[in-house]
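All protein chains of the complex are present and in place, except for one that has been dropped.
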Amino acid sequence: LAGALWRKPQEDDAEIRQRRLTVVVTAAVAATAILIAGMTVASFYTTRSIGLPERASITITVRAQQWWWQVFYASSGQTSGFQTANEIHTPVGQDVHVRLESADVIHSFWIPSLAGKQDLVPGRSNSLLLRAEKPGVYRGQCAEFCGLQHSHMAVMVIAEAPADYARWIASQSADAIPTTGADVAAGRAAFLAKPCAACHTIRGTAANGTTGPDLTHVGSRQTIAAGLVETTRGSMAAWIADPQTLKPGNNMPMVPLTSIELQDISAYMESLK
Amino acid sequence: MIRSKDDGLRDTALSDKELNRALASTWSAQPGLWGALSTVDHKVIGRRYIATAFVFLALGGVLSLLMRLQLSQPEARFIGPDRYNQIFTMHGSNMMFLFAVPVMQAMAVYLVPLMVGTRNIAFPRLNAFSYWIYVAGGLLLWTAFIVDTGPDVGWFAYVPLSGPQYGVGKRADIWAQMITFTEVSALAIAVEIVVTVFKQRGPGMSLDRIPLFVWSMLVTSFLIILAMPAIMIASTSLILDRLVGTHFFNPAEGGDVLLWQHLFWFFGHPEVYIIFLPAVGMVSTIVATFTRRPVFGYLAMVMALVATGVLAFGLWVHHMFVAGLPRLGESFFTASSMAIAVPAGLQIFCWLATIWAGKPIFKTPFLFVIGFIVIFVIGGLTGVMVASVPFDTQVHDTYFVVAHFHYVLVGGAVFPLLGAIYYWFPKLTGKMMSETLGRWVFGLIFVGFNLTFFPMHILGLQGMPRRIYTYQPEMPWAGLNMFISLSAIVLAAGFLLFFVDAIRSARSGAVASANPWGASTLEWATASPPQPYNFARPPVVGSREPLWAEATALPVAAGLRVDRRELLITGVVEGIPEARESSVGNSIWPLWAALATTLTLVWSIFSPWAVVWGSIPVAVSLIGWFWPKGVLEDES
Amino acid sequence: MPTLICALTMGMMAWPALAHGDDAHGLEPAWTFDPWIVVPLGTLAVLYCLGAARLARRTRRPGGTHRRICLYSAGILTLAGALLSPLHWLGEHLFTFHMIEHEIVMAVSAPLIVLARPIGILLWGLPARARMAAGMLMRAPLMRELWDRGTSATSATILHGVAIWAWHVPIVFDAAVTNPAVHRFQHLTFFATAILFWWALVWRSDYGPAAWHLFFTMIHTSVLGALMALAPRVLYVAQTQAAMAWGLTPLEDQQLAGMIMWVPAGTIYAGAALTMLALWIRGSSERKAQNV
Partner (left out) sequence: MKENIVLDLTELPAHALGTASPSWWGTLAFMLIEGTGFALSIVIYLYLMSLAPRWPLGTLPPDLFAGSALTALLLASLVPNILVARWAREQDLRKVRLGLVVMAVLGIVPLILRGFEFPAMHIKWDQNAYGSIVWVMLGLHTTHILTDVIETLVLACLMFSRHGDTPRRFGDVGDNAMYWNFVVATWLPMYACLYWIPRL
């Protein structure tokens, strides 16, 4: 646009040119105004079409904490309510109403492929409608600066067929499965004896801390530490051994453990499917 | 010798040579350090202000390079999250509060009195005070950063992250108090500019003959006056929450988290226009000079400035589209946010029309204007995009927005500013900057800027959030980030070359004549650099382009006293002379007052009682400032 | 332009509500003929017609008055549209429409009527004796004094502002909705202070101060609108209780009403302020030529 204007200026009557310029500028401004009006209307309709949660059959509450996502599923019919962390399962093709709350500072819930972002504001409750048309794993990330580990605060939405979803709900609402194997049993004992149990809950055991994520089915989640690493026995061990190196500043303290204890607890964690 | 009833020596009684000597002795500062500390000459203070602001620009630039270093690879460990958060907070706060706003006001402090044809700014001592307060605020912030207590809560300092519970230590307090310093200085200058423009214009400069740059600074000053109290109130409430346990932002006790955001953005959105409008004025001036034509559509330009200013107050909510506000209202905010494109478009079209009609001369300042138009149009387009709610909920707080506002702020303000420096450098220093180096500077910055910031749009659309100190290798962002970091070096090289050119030219550049560009506004009617009294006699204005209208001799007014600092007061609308008025002499008291204020404000980070005890030295220094010293300027 | 957008937006939002309301209520939005409104409005219209006709017969040069008659008719028609048409009926049920009604009265009808300067023609509409008496009354020192004070820019702006804010105190507003007499009084205060306000700015002050007062009014009404739009709970209980029947929650009704006051009404004030400012700037050097 600018380039077109660097021509040799032609010398003609100044007044006519002035008038012509006035017409051109006025027309250009009017065109801008009309364009803008058009875009506003388009934006308005898009906003309308995105719509509000009207009759979503499923309501999930997400409560953000520095720097992980606490997820609550309400009890329904035959299953009791439960909580999990950093991983949300939804049935494909259904509207899911997500209630967004914050336990500490402002966070923002954002699954780019499923919906726009929405802040989680302390003292207020926001909501968002999610709907996945295809099964799959949709990654999301906190989008409002929330302190030291804002960078490592991911969340996974796993959309699956309704039958799979129902199976998942049933397995999650159950207590932790009983231990099998010596190392797992030792790990369980160590977990309960060490400070771990003060912060974490494992339903079906004496561990009922509420500061950290619920670990009842931690082994079934794809990642740990809010999307930081994949869930394997090795990554579990690395995380427990030194959480401050992997995710500096996070709220999980380093608990002194012998290497045997570390292996056992990792095995126990992995077994909590 | 003619002596009137107030019995002073008048310029009508002197030959030109005697007049210049007499004025010089009346208006000069004392030599030496004391003179430098006590001067109230708007040109000296303005130059200092500009230089200081550019120092902060360089420091902020270093911070951005550090960030680019850290982000060049996934999971890099050059800088830890704690330091990184301080760095990006410092970068934003420094660039906004210590560079962008002050540098625009500094240009006005230097230029506005010259452009309206008066001898000093209104309230010169307040002007000196505002500079000292500004420097104190900058020192506070940077000292804190060096000793690892730099603010780490973002330049927007959202509660509760910056509140008493989560913002531990004194970091957020230092941020909030830095705001107080810079706002006090910005408000003081805004008042000076408003009064200078209203009451000290040259005789005959009616409202429709005010240069566009002066109009832009007038509108900006009103924006500052109406917007900055909001951030003052907000930062004060934050300090009170942190220091004495009030509950403004505590939802458990009836406070509200979003209250902070409303107050912050009520200031924060006009802030963008506080930075952008002066640039509009600069561009208009440069365009007129280098096309040898008055800017097309003067009244339309002025109204566009005012309309932008008015709209600026209706737009703050679009920063909060994802905060959970009533959805019914979103369309209204989208409409008003998009509406701002209309005055902006009007301005662009007027410039293009001027260029179209004139014969452009492609000197460095004009190159920067062309760069500005290109970049700003892109920034404006992405601005219209983010005004749309559905689009914004996706790109909000991603690198798309980072790219957008760098296009708007760097493209919309820094490019015109650099052009303005090249343009007014001869007036500021009496030397020309290098035209050859200038072209290199423009080329490097233009290319470097686009290579650095354009890919950020893509990163944002790929989902990279802002304010993250690192990202995981499995995200598809690594390649572009490396590219951006390398491009940033090109950009930095451009700025480095600019600084080299500026320093070298100031020392040994070609000597500039009074009006090297053949420009039309009054600052070019006086020597380069101007004498301490600016004009031997106040120029009389008969048109919008006084220097083009009067090719041979400048019409002036005579009859002012020369034995005291005297300037002319004119009417607000028509610029009819109303009175001669004295302008205060040099004084050290503004410095004492600034020191006392600094003591109080810094102390009050630690104890509420500082406000009580600190007000005593502040009051003493203010009384010393205003108490008559029995000099000629005190008489009437 | 933004007004247009907002009007469009409004229209689109209103449509579903309207369509929904018809069957849910079984009550058609209807014209309201409240004698307390119809009689004064009719009087104003008839007097003006009579006056204009008489004047036209006497002077035979209608050129300048055409525009004024158009302005006055537009003012009275919009006023009637606001107070008598189904809009009023809707305003009794929905806060949003009530707000639109008020804004038409204050920011559309009032300035149109003021621009028409109708007093002279209205006086001509009176029978001769009454005209004399009215003329005497208007020239009485006390009346002049009151009028001058009332239409000084600052006092008119403050008066209008106080009227707007006072009526939007929730219990006062709800009282107006539940009691027809209070409601009429509310509309009268809005209209009367708006006339003073616009008169003061259009005919009594310099363009610069007029722009300033308009800008100030824009700011304070925007703040009031924003407070309503952003409040997370229902403040106007009686006014919004019928909203559910129209597909809006009471809170949404209140938010939308606040938005109307904030954005479209604010745009009108801003537009007027910018016009005044442009006139101020444009005339400044010509004025100088006159003064020197």
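Order of writing sets the chain letters: A, B and C. Residues in each chain are counted from 1.
Assume a residue touches a chain if its C-beta (ideal position, glycine included) is under 8 Å from a C-beta of that chain, and two chains touch if they have at least 3 such contacts.
None of the values given here were measured: they were computed from a predicted structure.
Colleague: Name every displayed chain that the left-out chain is in contact with.
Modeller: Among the chains that are shown, those touched by the missing chain are B, C.
Colleague: Using the definition of touch stated at the top, determine which of B:Ala58, B:Ala76, B:Ile225 or B:Ile588 touches the missing chain.
Modeller: B:Ile225
Colleague: Who touches the missing chain here, B:Leu461, B:Ala478 or B:Leu554?
Modeller: Considering all chains, including the one not shown, the answer is B:Leu554.
Colleague: Among B:Leu65, B:Leu240 or B:Ile588, which residue is in touch with the absent chain?
Modeller: Answer from the full complex: B:Leu240 touches the omitted chain.
Colleague: Quick one: which of B:Val195, B:Met475 or B:Leu595 touches the chain that's been left out?
Modeller: Looking across B:Val195, B:Met475 or B:Leu595, the contact with the absent chain belongs to B:Val195.
Colleague: What subunit C residues would touch the chain not displayed?
Modeller: Considering the whole complex, subunit C reaches the absent chain at 169-171, 220, 223, 227, 230-233, 235.
Colleague: Touching the absent chain: which residues on subunit B qualify?
Modeller: Its contact residues with the unshown chain are 2, 4, 6, 10, 12, 16, 122-123, 187, 190-191, 194-195, 198-200, 203, 225-226, 228-230, 232-233, 237, 240-241, 244-248, 250, 253-256, 259, 262-263, 514-515, 525, 536-538, 540, 547, 550, 552-561, 566, 568-569, 571, 577-582, 619, 623, 626-628, 630, 634-636.
We adopt the following convention: only the chains that are shown with their structure count from here on.
Colleague: What is the distance in Å between the mean C-alpha positions of subunit A and subunit B?
Modeller: 40
Colleague: Give the residues of subunit C touching no fewer than two other chains, as numbers and ranges.
Modeller: Within subunit C, residues 1, 5, 9 contact more than one other chain.
Colleague: Can you list the subunit B residues in contact with two or more other chains?
Modeller: Subunit B, residues with two or more chain partners: 331, 335, 339, 342.
Colleague: Taking the complex as given, what residues does subunit B use to touch subunit A?
Modeller: Touch residues, subunit B against subunit A: 80-82, 85, 153-154, 158, 160-161, 165-166, 251-252, 256-258, 296-297, 300, 322-324, 327, 330-331, 334-335, 338-339, 341-342, 345-346, 349-350, 352-353, 355-360, 370, 373-374, 377, 384, 387-394, 396-398, 463, 465-472.
Colleague: Tell me, which parts of subunit C touch subunit B in their complex?
Modeller: That would be residues 1-2, 5-6, 9, 13, 206, 208, 215, 218-219, 222, 229-230, 251-252, 255-256, 258-259, 262-263, 266, 270, 273-274, 277-278, 280-282, 284-285, 287-288, 291-292 of subunit C.
Colleague: Over in the complex, which subunit A residues touch subunit B? Could you list them?
Modeller: It is residues 1-2, 5-7, 9, 17-18, 21-22, 24-25, 28-29, 32-33, 36, 39-40, 42-44, 46-47, 50, 52, 66, 100, 104-106, 108, 110, 112, 115-119, 121-124, 126, 141-152, 227-228, 248-249 of subunit A that touch subunit B.
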